[in-house]
Structure formats: C-alpha cells, structure tokens
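For this depiction, one protein chain was excluded, whereas all remaining protein chains were kept in their positions.
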Amino acid sequence: MPIRTVYKAQIEYLQILDEDGKLDEKLAKDTLTDEQVLFAYEFMLLCRAYDEIAFKLQRSGRMGTYPQNKGQEAAAIGSGMAAVKGRDFLVPCYRENAALFLHGLPMEKILLHWMGDERGNQIPEGVNMTPLSIPIGTQMLHATGIAWAYKMRKEDRCVITYFGDGATSEGDFHEAMNFATVFNVPCVFFCQNNQWAISVPRESQMASETVAQKGLAYGAHCIQVDGNDLFAVYKASKEAIDRARGGGGVTLIEAITYRLADHTTADDARRYRDEEEVASWRGKDPLIRLRKYLERKGMWNDAKQAAHDEKNKLQVAEIVKNAEGIERPSVDDIFDYTFGTELPAELQRQKATMRTTSLGQDPEQAGLHADRSRA
Amino acid sequence: MPIRTVYKAQIEYLQILDEDGKLDEKLAKDTLTDEQVLFAYEFMLLCRAYDEIAFKLQRSGRMGTYPQNKGQEAAAIGSGMAAVKGRDFLVPCYRENAALFLHGLPMEKILLHWMGDERGNQIPEGVNMTPLSIPIGTQMLHATGIAWAYKMRKEDRCVITYFGDGATSEGDFHEAMNFATVFNVPCVFFCQNNQWAISVPRESQMASETVAQKGLAYGAHCIQVDGNDLFAVYKASKEAIDRARGGGGVTLIEAITYRLADHTTADDARRYRDEEEVASWRGKDPLIRLRKYLERKGMWNDAKQAAHDEKNKLQVAEIVKNAEGIERPSVDDIFDYTFGTELPAELQRQKATMRTTSLGQDPEQAGLHADRSRA
Amino acid sequence: MANLTLVQAINLALTQEMEADPRVVCLGEDVGKNGGVFRVTEGLQARFGADRVIDTPLAESGIMGTAIGLAMAGMRPIPEIQFEGFMGPAYDQLVNHAARYRTRTRGAITIPMVIRVPVGGGIHAPELHSDSPEAIYAHTPGLKVVMPSTPYDAKGLLIAAIRDPDPVLFFEPKRIYRAFREEVPEDEYTVPIGKAKVVSEGTDLTVISWGASITLCLEALDSLPEDISAELIDLRTIYPIDEDTIAQSVEKTGRCVIVHEAPKTCGMGAEIATIIQEKCFLHLEAPVQRVAGFDTVMPYYKLELDYLPDAKRIAEAIGQVMAY
Partner (left out) sequence: MANLTLVQAINLALTQEMEADPRVVCLGEDVGKNGGVFRVTEGLQARFGADRVIDTPLAESGIMGTAIGLAMAGMRPIPEIQFEGFMGPAYDQLVNHAARYRTRTRGAITIPMVIRVPVGGGIHAPELHSDSPEAIYAHTPGLKVVMPSTPYDAKGLLIAAIRDPDPVLFFEPKRIYRAFREEVPEDEYTVPIGKAKVVSEGTDLTVISWGASITLCLEALDSLPEDISAELIDLRTIYPIDEDTIAQSVEKTGRCVIVHEAPKTCGMGAEIATIIQEKCFLHLEAPVQRVAGFDTVMPYYKLELDYLPDAKRIAEAIGQVMAY
C-alpha cells in the first residue's frame, strides 16, 4: 500500500437554538432546564446593562479603555454555566465578564481593573479564576498548568480558558494546546471567535476554514458551535468539561460569535468594517434570540423586560458607586506587593523617599555627604 | 441542519521504494532518472563518510559538539534535489548537511561551524541558504519571510525549510506556518521526523498521531512520506515546490526517518532508548535500501562501493585538512562584524585594549588620570 | 516646513522613505487599514497598497521573525510592535537572530530593519502598555536603539534608522505622540544615530534624559532658582551612547542628574553614571544622581504618575546634587 491514508478528521458544527429562537428539541434534551434558561437570560441582561454603563463611564472620562462584551454574552454564560462554581477554574481573557460574574467575581472588580486599579485583579479567596489577561494568548498556558496541578493531585476539577480568534495566532496558543494534550490535563479551550482581532478579520488572521480545526494538530477534540446560541454553547462546554474531568481529553471549542461594539473604547471600528456586516449580526444578538425563545414559551414579556431593565439599572449604578467609591490606592501599594518577603533595602529607600525624590537615596546619608563635602 | 460537518481532512502516507529496495514503478514514474538516483546514492555515501569523520574529529578533541546526520540522508538529498540550485533557497536546521552541500555549500563550512568558527556560517555569494540554526524552531519564520520577499517581488523562486519533530512544539513553528499560509508565500516546510528530540520520543512530544496533521491547522497541504525513501521524498518535495512557486499554497511534509546516532556527540542515547529500536531502524537505513535497489538494477556492485569508499575517504580528508588548515580567526573579528557602520567609540576602545584589559578605557586617558591623581 | 506632532513627523518619514525605496515595507498588527492603533501609519496603506503596508496576524514573534526573513532577502522591513509590553514574544527573534546575524555570518547575511515600538507611561493605558525597556536592548550587542523626544528628531532619526544597515529599535514615546508640535522640514534629512543633543547649555549641572522625560526636565529646569545654570542633554540615541557629549558636559559642570522612566536598577542611568565616573572622575563634585522609575512593576494607571519621574522630583534631585 504505497499510498495510504494515515489520518482522517472532521469538524462538526452545532446549533440548537436558531436565529429565530426556534429550538431543536432533540438536541436540547438534557441541556438546560427552563429555570436555567430564564436565569441565563436575566443574567445576560444584567451583564449587558453593565457593559453599556462601562462604556459610558469611559466616554465620560470616569474610566480608562474598556472592551465591550456586547454580543458575546451567550458564549460566556453558556460555557460558564457548564463549569461548576467553586470547583472548576476559569482563566479568562477580557471579553467574558459574564462567566466571571457567574463564578462569583464581585462585579465592581472588572470596573476597578479598567479604572487602572490592581485591586480589580485581587480575586477573593474561594473565587476560582485568574484576573483579566492583557497580553493576548498568554493565559492558556496558565490554564494548562493549573489543570496539570489538578491532575497531579488527582483533584476532580477542570479548567476552562477563554481567548479570541486573534489569540490563536500566538505561539503560546500552540504550546498550551500541545502541553495540555501531551499531558492530558483537564482543560477546555474556549475560543470566542468574534470574527475580528481589532481591525483584522478572521480570514486575514488565518488561512484555515475554521478555528476548531486548529485543535486537530494536537489530537484534541474539536467542535464548532453557534456562539450566540446558549444551548449549543452549554451543551458543547458541558460535554467537554465532563470529558476533561474524566481524563478523556482536551477539547477546543470554537464559538462563532460577533463583536457588536468597537474593539475597545479606544477603537473606531467604522474605519475598517462595514456597517452592513455589523447590521447582519445585530439580528443574531444572543439576547434577542433568547428573548424570542422565552416569549414563545410564555416565560417572558414586555413587562418583565421593563422590570428587569429597571432593576439592572439600579444594580449597575450601585456597582459603579462601589467601584468609584473605593479610596484611592495607597502609593505604598506600588512597593508592597513586589515580593512576599521583606522589601530589599533599596526598595525600602525608594518607598520612603518616593514623594520627595526618586533618588532612592537615604536622605540622612545625603545630608551627611552634603555636610562632609562642605567641611 | 443543527449538526453539520464543516470541515473534513485526511493525510496520506507515501512510499515508493520499500525497505527491500523494491520500487513502485507507477508511483516512481516521472520522478528520478537512473542517473539521478546513482548520483544521489554516491552523494549520500560521501555525506555519510563526512559524517563519520566529523564524529571522529569530535571524539579526538579536534572539533566541538557535532550532531550526526546518519540515517537521514535520503530526506536531505531527496528534498534538496527537488529544489533548484541557485534559484530556490534553503533554510536549514542542522541535520540536513547533504541538502546544503548539494546546493553548493563548501563542505568545510559545516566543520568550521562546529569547530566554533563563525566563518562556517559565511555563506558564499550565490549559495542560497542561511547557515545552520541553533535555536530550535526559529528558522521557519525566516524562511517564511524570505519566501514572502520573493512573492512581493514576483520572483519565481521558492524556499524550503528544515526542522525536526521536536521543533514543531515551538510557538515559532505555529507562527511561521500561519504567516506562510495567510500570505500564501512560496515556502515548503520539511519536517525530518527522526522520532527523537534528544531524549524525548515523538509520542511524548505531541499527542497527535502524525506531524503532518499539524498543517491542517493552517489550511496547508500536508503529506507524510517515508523519509528514508529517496523517491517518495523527492516526489513529495517536487510537488510541494512546484505548487508553492505557482502560488498554489504551502505544504508541510513529514518525512518519517530515524536518528541512527546519538543526538550529538555530547549525548549518550543509550540512556534513554532501546538498542532494539535502533536495531530495527538500522535495516531501514536509506543507503542500504538504495544500494539494494541499484544492485538489483545492475547499477552498483561491491567494486564500485569500494572505489567510492576510498575516494570519499580521500575527499573528506581533504575537506578536514581545509577546515583545520584555516588560520585562527583574528580576535578583531569579535568586533568587526557587530555593525555595518563605523564601530562606536566604546567598541573601538574595547577592541584596542582587549589584549591587555577589558576596561575599554582609553589607555592614554587612564595614564593621564593616574598622573593627575598623583599630582 | 510644517508644524507637526511626533506622530505626523514619523508618518511623514515613513511616507517619504517608502516613496523613495520600494524595498521598504511596513508590517504589524492593525498598521494597515486601521492605520495603527496610534494612527502612526495612517494613510500609508491607501497610498502604497496592502502589499507594502501589511496587516499581520496577531503574533509578535511571527512579525519579528518574518521581518528578519524579509530583510535577509533584500527588503527593508519596518515591523511595528503595538506596545512595548508585547515585545516579549518577539524577544527571542530580536535578540537571538536580528541582533546576531551579521556577526554570526561574518557579514554574509545582514538584517537592515527598523522595529517601531511605542514606549513609556503617562497615557492612562492598561497594563503592559506603559513600560520602558530600553536598557534591556542597550545591553544586547548588535542592536542600535533610538528614542526621539521631538518631531524634528523623530523624522530625522527614523530616516537614518531606515537607511542604517543593521536592526534599529525605534522607540516612540507615546506620551508625547501628540503633546506638542514643531516645525519639521518637508525635505528629507537625517539626524545621525549615536549623537546626543545639548538642548540647553549650562555650567553648574548636567541633566541627561531622553524621550518623554525631556519635556519634564525642561519643566524642572524652568522651576529652578535663577542662579542654577543647568545643561540639558537629550540622549536621542540610547545605544551607542554618545559618551563624548556626556563627558564634555560633566567635565564642565561636575554634577549630573539622569532621568528615565524605566526602573532604576540596571537602567540606562546606571550605565551613564558609570561612564561619567570612568571619564570624569576628577571633575565630579557630587555623586551622579538618578531620577527613575522604581524597582517595582509599573503600576496600573491610578498610580502611574506616582511612579513616573516628574518635574518636581527632577528639581528636587537637582537641588540635592547642587547642595552636595
């Protein structure tokens, strides 16, 4: 057999709730209960409200750069719900706020982060996640390492890590997938393919037809899902997490979604993408879709929507108040978390003298010298 | 269609000349002429002789660390013959000497390199290649860049880059494949999968069944070939090169071969691999196989072999003489190739004073100060 | 002549060099259609096409490594790394290949390229968008490193860098990208790599700085008592260091303050202070002082102004050195 096929693969795409809010009942079986769906929708509304306020905070000069999550809520929540709060661990990028909130991150933390305050990253004890990750593509290696520790200690836990389509171009993505599969650690790789990496569309980011097929390089399980479909995201994530925890292997999930807003508040997407494209995706907004579904099932109506909008407004206002109300961090913080051990002498001096001079010189010694040179 | 297949792929394995030296005539059609095969075999013999002498040079303390090429000659020559000397460009790692020699690299250069002499990397004008690359996995990006320049300038040329199975774990491999496919540059990625990366076997290096399937992540053409089969290597390389030059896309070739020797002369492979395994591969030695084939065709016999062995011994001795006969490099060389512009003042001083002191201080000035401090 | 910001001056230099030399290409994340996140490459893709102003995938090692390949093959690539914090993934290609290829091949293969990178703090950016890594690369043999502090110098240094036969790191202090304008000649000109500039002459003390801190030094100098005559040197080129200009000045003044944003320990201040004590030992009236970032991670922006040297600190240090 001088020519023979040594490898075969295929990638499936999963959709359960279509754009009109119609559910594939068969596929939906054993996924989410009505209560869960309702909860998810309400949570998405809250997160959307949060997102809009964050945007406004930036626009009014009360916060720095902020990357809106708008349009990607189903991907974040669906996957987040598949992981078990307090048991599993999340390693995020910066566009899945909803998953983090779901797993217990106090909501003001994200605002604090974007307000230029490290306390936004001070994850409370018992909340299982790393903070937002700024350098693209780097966090998947941490996820792999954490999952590896679980495996070493035979803990029945799993890690899910988030990243964008652009992030899959970084070498670290490759190394993380490879380490994860070689050591078969309980880690799920969740790509939010929102079609853009700032101004670069997916087709210019990669020559492959899908992100999902990148997982074939590592012998990982690969699946593409409609990322704006709560059910599909949940189902794929749940299967991947269960498999991972059982030692059954690593999964790469490609969630097809769309970044409805600018890349960040520092960006102006009109420079590089057509309004038409954006418009076509607005109809696929996961919130609209889920509302249609719930309405059809008689679980939602305008009154409920209005009540929730009102409630969310208040809740988010409260969160903003908390974030803005926090005292300015102490300048000592610049030094005090550099090491877990006693501050080296030079750093102690820098800390002691920082308000007056950056010399880091012992003021007494400086005075002494001054005397002696005059003598 | 809520579940649908969005991607399908398969990888083929190609063998034309089997381990017994039997040729699949159909597949061999339009590959190599008898003259070419004879030439290749003779060249492989020369390279093997070179390799053994290089080993001995190290063992007798006349050369530093050396990585033997033994067993991988068919992969190097088969691919090298598919590229056009003086037109195409080679970006090697360090285990494909034969391809470099074939494309015009003076044979003493490789010895010089391992003798700790940068002149071994001083590729002559008109010889189209980069020097041996020490940091694993990094050179494929250069290959991609060079091929990109060809494309930009619309030159009808192609680049072929070599690397090991271990190298495919590095992030740079991933980025190189991605850039190459995204910009569709005329570049062929040639992996010498010799089953080991120092002490790490392929199965511990990656969880994928093949190296070839890694190319699927980029939408590249992928093929696995018997790397000890000159015909298969040539055919796959030729097709890949022709396709690349025509703008038809990037190919990842996985050549299955085996590192018959230690990783380098600094290594002792008995620490980590079984003699049995090595023995099983000895029979697959590309030289043995090709000899069988040629003998069967009446193109080779013991007398020819003896004559060539003798001739090669002399030729290699001459190469060694050239490499060892070269004058010691000037210490000025440490400085003179740092920049293409005039040496900065400090470097001029370091160069001027290097034999006496590393201060880099102007001796005159030092003297001046000494005077003044005494005054 | 036109009254330009630093961003515009760089854009002009790029435009003119691309116009003059078909080998010059720009590549990086979002440099094309979007014109760069700071709009430094604005309009270039429209003018020169997507083959010469190239949006790359999101991979810094890929950008640096393919740029090296382009340079090897006779192009004059100008890769952009979007922020200095993202040089990390490109470090290996830059340091182990770009910087070494000429000497590794004894001149057979060279890497003429300019790596453009916005650097420094003060713009209220997220983490890893505010660092100052120049000393790392000054310690890396085979690289040249420049950092302009004015639009005029930016244009002239960039043109010099593009024409230089070796890899040049071109650091752009983002804090002053649009902070002020300056008359910049329309014609092409170069500012030589390796030459510092005496910004203002003085006799009592030398202040040495570069990049965005020059503005702060000027502010500090303005605040000094009339009887202190300070000389301000803008290093402009971080490596190779213009020792002559430094030594001449400190031999005259006998006192020196060095200002930079990067952490103090092993920063450029250490090298310059050491050069001064080597070259001007008998002229020194006081220890050379450093006003620098702290030896801590650059804080998020709520505290960044507490971290960065400011005019007050600089003036304070000058006062201390003068009082010594």
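Letters are used for the chains, namely A, B and C, taken in the order the chains are written, and counting of residues starts over at 1 for each.
Assume a residue touches a chain if its C-beta (ideal position, glycine included) is under 8 Å from a C-beta of that chain, and two chains touch if they have at least 3 such contacts.
Computed from a predicted structure; not experimentally measured.
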{"item": "Chains in view that touch the one left out, judged over the entire complex", "value": "A, B, C"}
{"item": "Which of C:125, C:159, C:247 or C:262 contacts the chain that the document leaves out", "value": "C:262"}
{"item": "Selected residue (touches chain absent from view) among A:175, A:229, A:262 or A:285", "value": "A:175"}
{"item": "Per the touch definition above, residue among B:160, B:197 or B:233 touching the missing chain", "value": "B:197"}
{"item": "Options C:23, C:76, C:100 or C:124, residue touching the unrepresented chain", "value": "C:100"}
{"item": "Interface with the undisplayed chain - residues on chain B", "value": "64-65, 113-118, 134-137, 166-167, 169-172, 197-200, 204-206, 266-267, 271-272, 328-329, 331, 333-335, 338, 344, 346-347, 350-351, 354, 356-361, 366, 369-370, 373"}
{"item": "Hidden partner interface residues of chain A, rising order", "value": "89, 118-119, 121-124, 130-131, 135, 138, 141-150, 152, 171-172, 175-176, 178-179, 182-183, 333, 337-341, 344-347, 361, 365, 369, 372-373"}
{"item": "For chain C, the residues touching the chain missing from this view", "value": "61, 85, 88-89, 91-93, 95-96, 99-100, 103-104, 127-128, 135-136, 138-142, 239, 241, 262-263, 265-271, 273-274, 277-278, 281, 284, 286-290, 294-297, 299"}
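Basically, only the chains that are shown with their structure count from here on.
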{"item": "Most remote chain, CA-based centroid, reference being chain B", "value": "A"}
{"item": "Geometric centre distance via CA averages, chain C-chain A, whole Å", "value": "34"}
{"item": "Residue list for chain B, restricted to those that touch at least two other chains", "value": "171-172, 175, 178, 182"}
{"item": "Residues within chain C bordering two or more other chains", "value": "56-57, 59, 61-62, 89"}
